[in-house]
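Every protein chain of the complex appears in place save one, which is left out.
Moving on, here comes subunit A:
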Amino acid sequence: MTGPIAVAWALLVLVGGAPLILGAGLVSRRLASGLAQLLALVAAGLGVVAVMGAHGAYTLPVLRTAPPGASTYLPLFPARLATTSLVATIAATVLLVVLAVQVFAASYLDDDDRRPAFQATVSLFAGAMLLLVVSRDLVLTLVGWEVMGWCSYLLIGHWSRKAAARRAAYKAFLVTRLADAAFVIGIVALIAIAGSSDYGAVVQHADGSRATDVAMTALVIGVLGKSAQIPFQDWLIDAMEGPTPASALIHAATMVAAGTWVLTRLAAALHSATVASWVLACATAATMSYAAFTAFLQTDVKRILAWSTISQVGVMLSPLAVAETAVDGQGAAAGHLFSHAIFKALLFLTVGWLAVLAGSTAARDLSGVGATSIFATAVWGLGLVSLAGVPFTVGGLSKEHVIAVAAWTDGDGPGLRQGMVTAALLVTVAMTAAYATRAFLIVARPRTVPGAEAGPAPRTGLLARATLVALAVATLAGGLVFLVSPLDPGHLDLPLLGVSVVLIATGVLVGLRLRPDDAADPAPLMTRASRGWGADAAYVAVVAKPVLALARVVAYVDREIIESYVRAPGWVVSLGGRTGVRAHAPERVSTDLLWVVLGLLVMAGVALWG
């Protein structure tokens, strides 16, 4: 089986599986859950087959405006899937993370009566991400992009009995959809330039012209939205209201990583677009350091992870903005996408486990929970080591690659853009180590203050435990993939490696020196940081309120002004009618006679005049 055929089958399994899982849920919840896991396993198997198989392209028979084989004069919407070894590797990574999530969700949501709906949505979500990864066509990419947004809405709002979950889902969809308006314009503009929606043609036609720059800038804005970069960062924090497996899915290999992938595919076009590169460089440089700093101050462990995702996605996107050659940027971004998918999936699933033990994800409750489960503490620590970028873990390798690519130049010295991004990366390295240390200490240090009552031991089954082990192994040894796959570690810069080791050590020291009781008694600064520095209020004040005010004005105009000219003829006619009736009322015979006489006189006058 060739690569594209395998992924097409995987697509069918995941997307077609969603209604099946839902239907099975009507029969039995166990059946639905088993089916969901089985389908994810089959899809993951197909993903591995795709990596092994020969690569090429495949034309989708659906999602087209003309039937396959129709002789349109210009085949501008080829609707093709294609795999290369890089594409297949990322696709397989996505599918393996999805498998882990489905297995974990089966036990984590054991007592949820809507688990079949949740797992069906995860399946559809995975299908959308897979389509986005393997599509060779901007329109198919858009399809995957939007469907993923919709599924994230359903997953975040899964526990819709909570008002916070309802609001978070609404906010996540609207914020990303607002950015998607720019994304759509970017796609449409690229199609207009290339005359085709095929990636090959688009990249070929991207020549650094002003039109390309406009299109890529719009596209980058859309990516910033989905990737939760400044100024769209706040939706991802609220999205923590979703069940933990949903968070793992959204943060690890899908949704927030999707933007990185789209720009990786278009790296050559982005490379030629100066304004777009600047926008991306500024946004990512600001976001990665800001988010790492904010993560350090969180009072909820799940939110530490959320801010860390925002920061790490910034790291992931940054090489695309500044790499000396497009290929370098591509390799570094895809590499960090791969390793982030592994360690972030591990961290989220583990924090879900810990939260069951502690009863919540708040730092004060999780404090000292590590004593109850050595296993959970160990995998938690491994995930954090990789997040902190300690050399030779999977996260460490890809991060070093990103830094090396950002700093490397072809001899003419780093420009302003490169300097800015490299500096931000180095700052982020130190702060990441600091908040990772803190996150570990919260869990591992013995409890100093009374927290919530520890819950019963989690009903996580053997499979869920095996999932965590597998992810932990991948976190440690996943770097081996870099040796055999197209995720080329590229130029490893030894002096920079030394610098970042020093920075990591500094960060760990800062983390260690934190007051032990900070988790229980947050400083005012931490409270503000936990609210995302008021970004939510800013969204409401800057976007929501003005739009609603405008809507009220429009509704008023619609009711009072548009209506008036509709009613006006009615008034005129009925007024005329009433006047007529009155004029012809029987008691006014004399008046009528007067009119008749007057009329006769006029006629006579006219006749005489004539």
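In this section, contacts are C-beta pairs under 8 Å (C-beta built on N, C-alpha and C of every residue); 3 or more make two chains touch, one makes a residue touch a chain; residues count from 1.
Everything below uses one rule, namely that contacts and distances are computed from a predicted model.
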Fill in the blank from the handout: Its UniProt record identifies the chain omitted here, from "Phosphoenolpyruvate carboxylase", "ABC transporter permease", "non-specific serine/threonine protein kinase" or "Putative NADH dehydrogenase I chain M", as "Putative NADH dehydrogenase I chain M"
Completion exercise
Contact with the hidden chain, among A:1, A:185 or A:423, goes to A:185
Problem - Selected residue (touches chain absent from view) among A:112, A:146 or A:536 - result: A:146
Exercise for the section: Out of A:27, A:54, A:477 or A:547, point to the residue that touches the absent chain in the complete complex. Expected result: A:547
Fill in the blank from the handout: Checked against the full complex, the residue among A:28, A:65 or A:204 that touches the missing chain is A:65
Problem - On subunit A, residues whose C-beta touches the chain left out of the figure - result: 62-67, 70-77, 139, 142-143, 146-147, 150, 153, 157, 160-161, 163, 166, 169-170, 173-174, 177-178, 180-182, 184-185, 188-189, 191-192, 547-548, 550-552, 554-555, 558, 562-563, 566
